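One chain of protein is taken out of this complex; the other chains stay put.
Take a look at chain A:
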Amino acid sequence: MADDSASPSPSSASPLQHHRDAIKSSVHNTSASRRREQAVAIGKERREALIRAKRVCQAPISGSDEAEMEEGDMVVDEDKACLEAKTAHAVEELKSALSNQGKGAQKKKIEVLRDLRRLLSQPGLPLVDAAVKAGAVPLIVQYLSFGSSDEQLLEAAWCLTNIAAGEPEETKSLLPALPLLIAHLGEKSSTLVAEQCAWAIGNVAGEGAELRSTLLAQGALRPLARLMFSSKGSTARTAAWAMSNLIKGPDPKAANELINVDGLLNAIIANLEKGEEELATEVAWVVVYLSALSERAIGLIARSSIPQLLIGRLFSSENLQLLIPVLRGLGNLIAADDYMVDSVLIVGNNIIDQALSGLIKCLKSDTRVLRKEAAWALANIVAGSLEHKKLIFASEAMPLLIHLVTSAQFDIRREAAYTLGNLCVVPTGNCELPKIIVEHLVAIVDGGALPGFIHLVRSADVDTAGLGLQFLEMVMRGYPNGQGPKLVEMEDGIEAMERFQFHENELMRNMANGLVDRYFGEDYGLDE
């Protein structure tokens, strides 16, 4: 749920199935790996995705002839009304420059575009609205016509980039410009023009699913993908960023189309290898969405060298902007394809040690999203073999997870709880209750995690409460010497379970009542 609108489960199998069966036969789903939930978006796009969804272009893209900061780029201290008047005037100028013919006309065109672009680049974009209302977009489209000079195209695309970075309605006003913007992405354009157009398209794609599907229908994906192969770092970076906006779904079609583009994996690999963190960050976001949406992509990526590269970055980087997509992409892969745990993260190999220490670093992080994603990835690794469980059990992650399950925020608690729960069980493969790894269970309970799980049982969230109940079931069944029920009782667990005595959810009610009856009910004292 870290990026609700954008990260549906890659599989058509609903997580529901795991959950349901799990509750019925108790702890099952703690041991099944869990994919990123829910194809149906309810929540808002999470903030870290929002921040990067649209970007203003303040300075010329690197490599252009323009000086970094020209005189007149900064418009100082004028009041808004005045600026708006200037903007309206600039749009008027655009119009009249179009009809100019003859000598100096070309120069004039560039000048008027540049004037408008400067106004549109004001911090906070206060003038985009005025420009759009004055009818700037259809005019700018005319400046994008084929055969125009690179400089003119560049300025026009820059204007559009910043208009598209504005409010939703302003972004939508770019609709008539899209075919030309896409056309200028192509091989015939100069790199600079293509990059600026990619930026504008990235902003449009960042607006929402509707515009994304328009862009896809108009064929934006393939030229954008080719641009990702560019040897110029900033071009590849901008293209990758725009691409991540374009394929973020929720419709998986774009991601599926992208993975079929020849050379894509090699481009991702090359860019991840290069070392420049900003580029790696954008490429990692592409991996995030591919791995969230496309079953085919998951299989191909998991079997490429990308997991190693991501793990290397996770291990060595301290850059939050990079760590977030790297961790999330890895998490998606681990959850979606058993190959990751069975054949990549093999216990005894260096790679799992790197991955683990990277994850531990994230668990310790102050950044909430890193802690949550790390716990989620761990929960799915721990769903693997007994060796994986042992490795993580013996690692520094254990005390961290116990701490998180008792004191962290709701969603992190829940992920930590899944991990700890998974550490304690070996699935039996059939419909019986899973076997408990007593040593792990004891250490986790004695380490102080039980109150955290009982807290989960009290949760208003039914799934989470179910997870708590499953853990209590394991404690009562598996803690040595029949001490489990007593431990649960001491931590007020009975009271927590009794909350479900008359609960509307039948499975929860039956499970809780069944546990209370079984372990605290009519103990006839005769059967042992």
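The working rule: contacts are C-beta pairs under 8 Å (C-beta built on N, C-alpha and C of every residue); 3 or more make two chains touch, one makes a residue touch a chain; residues count from 1.
Here is the rule we use: contacts and distances are computed from a predicted model.
J.: Which listed name, "ATP synthase subunit delta', mitochondrial", "Importin N-terminal domain-containing protein", "Phenylalanine--tRNA ligase beta subunit" or "Barrier-to-autointegration factor-like protein", is the one UniProt assigns to the chain that has been left out?
T.: Per the UniProt record, that chain is "Importin N-terminal domain-containing protein".
J.: Looking at the whole complex, which of A:138, A:168 or A:482 touches the chain that is not displayed?
T.: Of these options, the touching residue for the absent chain is A:482.
J.: Hey, which of A:327, A:450 or A:474 is the one touching the hidden chain?
T.: A:450
J.: Kindly note down the residues of chain A that lie in touch with the hidden chain.
T.: Residues of chain A in contact with the hidden chain: 1, 4, 9, 14-16, 19-20, 23, 37-44, 368, 406-411, 445-451, 454-455, 459-463, 466, 477, 480-483, 486-487, 489-492, 494-495, 498-505, 507-508, 514, 517-519, 521-528.
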